[in-house]
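Yeah, one chain of the complex is gone here, protein chain that is, but the others are all in their spots.
For chain A:
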Amino acid sequence: MNTKFLPFEKDLEKIYLAMERNPKDLSLKESFNKTLKEIYSKLEPFDIVEIARHPERPHSEDYIQSLFTDFVEIHGDRCFGDDPSIITGIGKFNGKVVGVLGHRKGQNLKEQLSVNFGMANPEGYRKALRVAKLISEKFKAPIISFLDTPGANPTEGAEERGIASAIATNLMEFFNIRTPIIVVVIGEGGSGGALGIGIGDRILMLKYSIYSVISPEGCASILFGNASKSKEAAKSLKLTAQDLKALNVIDEIIEEPYGGAHRFKEETIKNVGDALEKNLIELVKIPTETLLHMRKEKFLKMGVYREE
């Protein structure tokens, strides 16, 4: 219960403080749970943006620690360096070998700074592709990719080393990875930086995660002419799991308890594990050529346009 309260959780915070003062008053706990449920059953899109960015929300590292055994991290792009903002490796999931890709956001401020808040450099995307190839070709194992980034790193260095080229190459080459790929959006699916490791056969999304072409703040300042219109922009952008399911961009929403993954880590991670297991069982049965064909068709049919 002790967690950083979000701006829309003011009422909850009041009750929490009262609970601290009167630890014996059990009615307060009841009232806390009731209010939590009330608030979480009528969240606005921007509230969900804030949950998705909650610093205590489980990140790729947490899922890897809890869901995989014998995890071996693999480093480097064999070109320039090792980008800590993307974690890649291989381990066992429910006893079966799988490859893992994911943005690394860090658990505390020091870590967050050292991994640049999950904003990856070109070498991160190149490492992800190298490892995806390695896992599919040598270990013949499926791949699970966790998306959680504000976006690719917007710096001079990233541009000099070809961030656009690195992402573009991944978007194309992941269609040639010959084992199943499951993508899970666990927090922030920030634009091209997320999509760079986001091509897969199934795209799953936690209930309180987001996936968007631009941050609501960026959209507000460009299209609304005012960065303070982020709430309106968040609504217009249709970036919640529910919106994306309705738009047929994702396959499945993974349930998350009222209160969010940062309050209910174990339960959320278990839900993710169950969804991965179910989808893996389905995907490994599909013959490779059919799988690759379906992956391609899945993305080729994305688009809404008029044909007159």
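One rule holds in what follows: a residue touches a chain if its C-beta (ideal position, glycine included) is under 8 Å from a C-beta of that chain, and two chains touch if they have at least 3 such contacts; residues count from 1.
The definition used in the following text is that contacts and distances are computed from a predicted model.
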Task: Pick from "Acetyl-coenzyme A carboxylase carboxyl transferase subunit beta", "Ferredoxin", "Carbohydrate ABC transporter membrane protein 1 (CUT1 family)" or "VWFA domain-containing protein" the UniProt protein name of the chain that isn't shown here.
output: "Acetyl-coenzyme A carboxylase carboxyl transferase subunit beta"
Selected residue (touches chain absent from view) among A:Gln107, A:Thr169 or A:Gln242: A:Thr169
Query: Quick one: which of A:Pro23, A:Gly95, A:Pro287 or A:Gly303 touches the chain that's been left out?
result: A:Gly303
On chain A, residues whose C-beta touches the chain left out of the figure: 152, 154-156, 158-165, 167-169, 171-173, 175-176, 191-192, 195-196, 198-199, 211-214, 219, 222-225, 232-233, 236-239, 243-244, 247, 249, 296, 299-300, 302-308
